[in-house]
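The next block holds one structure in the form of structure tokens; read it before the comments.
Just one protein chain is left out here, and the rest sit where they should.
So, subunit A:
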Amino acid sequence: MMASSYNAKEEDGHHSGSSTHGGTGAPKNKKPDNTAFKQQRLPAWQPILTAGTVLPAFFIIGLMFIPIGIGLYVTSNNIKEYEVDYTGVEPNSPCYDCANSFTWNSTTPCVCTVNFTLTQPFESNVYMYYGLSNFYQNHRRYVKSRDDSQLNGVQSSLISPSKECEPYRTNPETKQPIAPCGAIANSLFNDTLELYYSQPDGNTSKVTLVKKGIAWYTDKHVKFRNPGNDKDNLTERFKGTAKPVNWMKPVYELDPSDPENNGFINEDFIVWMRTAALPTFRKLYRIIQKKPDSTPTLASGKYFLKITYNYPVRSFDGRKRMILSTISWMGGKNPFLGIAYITVGSICFFLGVVLLIIHHKYDTRSNSADIPN
């Protein structure tokens, strides 16, 4: 419909243009068409915003937003969250030694353990995040340092990755292409976190951490794909490529236990590859599935977190955290939305009241002013 109207316009424009330049042609009837559009008489709705029409809207918005805000706030408050900072900056913190003794080419992993107590039980699914601070995953050089077609399993990109991956494109010594190339992949978060529960009876039990379902479904199944034929051995398929410089093991050994979670389609890897928006961020690490019986997923009590400390953050004043959180329909804990809704709702309501008063006053005044006319 739109297009037809503009076509008509164009045609008429052309016509009028040609007739003006036609000079002394035969006298044509150039009377303009009497159409609503050309005469600027299209039927139109002429809304007028007035105190009268806007007032109800203000009240309605106020009345809607305040309950929503309260709901959001309550929901957010009900979410249980526990955060453990294990960076090891303070000399008395358990990971201090690991953090200090870090070298890039150490062969023996440094392990440290952090104790903490959950005062309240965590119901339903519990999500385990790792959080990094002062880590600029959104730096432009970093964000573009990846090759999506390599990650999508395109063979040619596997052999010669995109230039954007520099300086993590080829291994400086062997000159072999790096898979996965680029700074993002190179800096993959490689701390291993394990959670143990000290039962009241003194035993410790390992909490089962599920490593599937942490990445976007579409990323895992479409955007990321291993190269080559599915039937071949994964090692074969990555033949001729080098591992990223900072990695300890090649990409096809990310999760040897599960071929569906190995190589490029390793979910930890996929999660890492989705660059964070802000320099302080959290990423989903594991899911603790709720138990079939009615016992809480994480009962209150003592826990200890066993960390294989591989990831250096001290060089850039970063912090590392482990976060345990339950989730609601609105996502993780964030009081902002609730507060914002309550605030905006209250403002609207307040303005509604003010407007009502003004409207009343103004209306009477304008009426009296109109009378002499």
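Criterion: a contact is a pair of C-beta atoms (placed from the backbone, for glycine too) under 8 Å apart; a residue touches a chain by one contact, two chains touch by 3 or more; residues count from 1.
As a convention for this text, contacts and distances are computed from a predicted model.
Enquirer: Name the chain not shown, per its UniProt record: "Phospholipid-transporting ATPase", "CobW C-terminal domain-containing protein", "Aldehyde dehydrogenase domain-containing protein" or "Superoxide dismutase"?
Expert: "Phospholipid-transporting ATPase"
Enquirer: Please identify which residue in A:V89, A:L209, A:M330 or A:V353 touches the non-displayed chain.
Expert: Per the contact definition at the top, the residue touching the missing chain is A:M330.
Enquirer: For the chain left out of this view, which of A:L63, A:V222 or A:I357 touches it?
Expert: In the full complex, the listed residue that touches the missing chain is A:V222.
Enquirer: Among A:R41, A:K239 or A:H360, which residue is in touch with the absent chain?
Expert: That would be A:R41, which touches the missing chain.
Enquirer: If the hidden chain were put back, which residues of subunit A would touch it?
Expert: Those residues of subunit A that touch the unshown chain are 1-2, 5, 9, 12-13, 16, 20-21, 27-34, 38-54, 57, 61, 65, 68, 72, 125, 127, 129, 135-149, 152, 162, 164, 166-168, 183, 186-187, 213-216, 218-219, 222-223, 246, 271, 274-279, 281-284, 287, 312, 315-316, 325, 327-334, 336-337, 340-341, 344, 347-348, 351, 355, 358, 362, 366, 369-370, 373.
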